[in-house]
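First the structure, which I've put down as structure tokens, then a few questions once you've had a look.
Apart from one protein chain that is not included, each protein chain of the complex appears where it belongs.
We just call them A and B in the order they show up, numbering each chain from 1.
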Amino acid sequence: MKLNAHNFKENAAKALKDEDLQASLAKLGTGFPLKRLAAAARLPEFEALRDQARDIKDHTLRHLDFYLEKFECKVQETGGHVHWARDIEDGRKIVYDICESVGAKTVTKGKSMIGEEMAINEYLEEKGLIPVETDLGEYIIQLRNEPPSHIIAPAIHLRKSHVEEAFRKTHTELPPERNLDEPEDLLKEARAMLRKKFIAADVGITGANFMIAETGSTVIVTNEGNGDLTQTLPRVHIVLCSIEKMVPNLEDCATLLRVLARSATGQEQSVYTTFSTGPKQMDDPDGPDQFHVVILDNGRSRMLGHDTHDMLRCIRCSACINHCPVYQSVGGHAYGSIYPGPMGSVLTPAIYGLEQSCDLPNASTMCGKCEEVCPVRIPIPQMLRSWREKQWEDGPVPILQRLAMSVWAFWAVRPKAYHFGAKIKMRLLGLLGRKNGHFKSLLFSKAWTKSRDFPAPEGKTFQQLWSEKGGRRS
Amino acid sequence: MSGEEKNVGLFVTCLVDLFRPTVAFAAVKLMSEAGCSICVPERQTCCGQPAFNSGDRHDARKMAEMVIEEFEKFDYVVAPSGSCAAMIKKHYPELFSDQADWHKRALDLSRKTYELMSFLTDVLDVKEVETTLNRKVTYHDSCSGLRELGIKDQPRTLMNAVEGLDLVEGENAERCCGFGGTFCLKYSDISTRIADDKCDDILKTEADMVLGGDLGCLMNIAGRLTRRGETVEVRHVAEVLAGMCDDVAPISRKG
Partner (left out) sequence: MSSRDYILGRVRWSLGRGAFERDSCQQLEARLNTPQSNLIPKRGQGDAKAQLSLFVKMATEVNATVSRLKALENVPKAVAKYLKEQELDATVRLADHPELQKLDWSKLDASTGFSTGDDLVGVVMAYAGAAETGSLALRSGADSPTTLNFLPDYHIVVLKAADLVGDYEAVYARLRRESNKTDFMPRTLSWVTGPSRTADIEQTLLLGAHGPRKLHILVIEDNGEAS
């Protein structure tokens, strides 16, 4: 998708006023987090598993080249193909070439964030193919022609009326008087419509939550079963993944799976966790004839060994997003990136460049909730700060902000002058504010007083009072 | 406490110094009563966290150097703020990761730096406070104190020791209040929205007073509450523990 992160502030302002969105977000804020809490409480080993999950990913990243090569080798041994894509262009072309080589017309798609990153649907459409998203949420937003607003619940910003509207507009072959009032009705219709697409598709594209070096398998984790139909029914199965999805073996994957669903939706396990290894085997009655894995880099190899290295541990569970007070306030679209919330604010600048996304690392209160819930213990606030440091060093920081900070720093390291100035100012403010105990507006801090009263100071600074009292100074 | 008096350097924090000296006096009182001798170096202003979180490492370091120089001589350094204490304890060493000499000094300082509530309970082993407050109170856990320093039970232990104090927990006591330092100025609308959630959570408890350990958050919460016309009082927890509620009006309210 096209990045729209430079409009964060305007997008956020709009989102705050969008009542439908706010209703959805209110539900999200209590839904996933409480379920996660319950799931974690039920598994005494949860915290220890998180440590191991972190260590597994760390180990893999440190030896990523080794595991990537092993994986490639295994995929080939089991009859599949591996394609390397250094960037989005590269990746799209690979996918299209595969489709073209089998004369594909319709392509079904399971949910894939790498697919979103590549904007693969747009590309295939341009080339005359018909890509169909099959995850219910993805299908809905595809019909509405909008990007996902959440990495595992892409249509979370919508109400059922939006879905009804999209279905009525698209499924014109169905009787217009049909009833679509309830979510059940909408699901039933989507299920029936998509059934036909699954069966007609020539190529099925899925994402992957993990790649397993030991076996050359890719793993998808879903609740709907659409991913499985997508990769079983067509002749060709294409997997889109990125280099950091690697894990060494099945046992490592098991550990990560134990923390993934619990962190994401609070489920003990997602409904379908499917390992795909090569194309259909000799005696198999069904399954695809071809198995292709497209491994995308798109800036990730640059993150290794650097400030945002740890971000590559991310298993896309969305816990950080679900728990983020900023995301809970403005939703995913405000971020203008397919990766919203805390994880996105670290990842987006790495993928698209900091100039394109300078608001994102700043749009955080640094409350640390994301790090608290991240199953692989990514120190997200620290990484956001590292982006801020880059911005400060050579990036676009508003001149006023720079100025304010250096003025503050100038005084802060000159305590004598600072205390003198503070004394006068607080005296003044204290006098002015005595009547109400607060200010409704203050010239120098509109951003504060727009929606909050500013407390009046007591009048004297502590340093001043301490001196007056003759308190100990050394 | 037995043995020698502990020599404690009080890191006042810039917000307390400027806006609410009573908090510092409360801190002094509580620690003195528990057998500490409190010193307040004049050469202190800001811990550098705003600069640090803005990505301005250079200025953050300059401020940190000053704090280290001024405070390393004490047995303990105590701040009535989780976020300033966390800055010194967690981030100073990080700030000097590439300068061995400063790094060592930062680590030494880190080891003896505490947030006030944690110092009182974890180090001084205070269990009793001699004060009464017949109020229904709720507590806001500020993010830095909670997540960077693990401060959760300490203020509660002390609050529960106050006679008459009825503590009711907010459902989302641990949720950010939207302050976030410069965040509340840069993204004022979002900050307000988050502050509103916090206010709602507080109101739901039907407490008539909300306490916390960080003045930044408390100013934010108080500012939003009074703007909304609510009468819930906001105070730093130290004021209550030291029995100093009569010395100063609640934050953002007329005395």
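The criterion applied here is as follows: a contact is a pair of C-beta atoms (placed from the backbone, for glycine too) under 8 Å apart; a residue touches a chain by one contact, two chains touch by 3 or more.
The structure presented is a predicted model; accordingly, all values stated were derived computationally and were not measured.
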Displayed chains contacted by the hidden chain, counting the whole assembly: A
Which of A:N4, A:T170 or A:S301 contacts the chain that the document leaves out: A:S301
From A:G287, A:G430 or A:G471, residue that would touch the chain that is not displayed: A:G287
Absent-chain interface as seen on chain A, which is shown: 24, 27-28, 31, 43-45, 48-49, 52, 56, 62-70, 74, 77-78, 84-86, 90, 134-137, 140, 153-156, 158-160, 163, 183-184, 186-187, 191, 194-195, 198-199, 213-217, 223-226, 228-229, 232-233, 243, 248-252, 254-255, 257-258, 265, 267-281, 283-287, 295, 297, 301-306
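Quick note on the criterion: only the chains that are shown with their structure count from here on.
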Sites on chain B touched by chain A in the complex: 12, 14, 16-22, 24-25, 28, 37-46, 48, 50-57, 59, 62-63, 66, 143-144, 147-148, 175-176, 178-195, 197, 219-220, 222-224, 226-227, 248-255
Chain A residues within the chain B interface of the complex: 9, 12-13, 16, 325-326, 328-330, 362-369, 371-372, 385, 387-393, 397, 401, 405-406, 408-409, 411-413, 415-416, 418-419, 422, 425-426, 434-438, 440, 445, 447-448, 450-458, 460-463, 465-467, 471-474
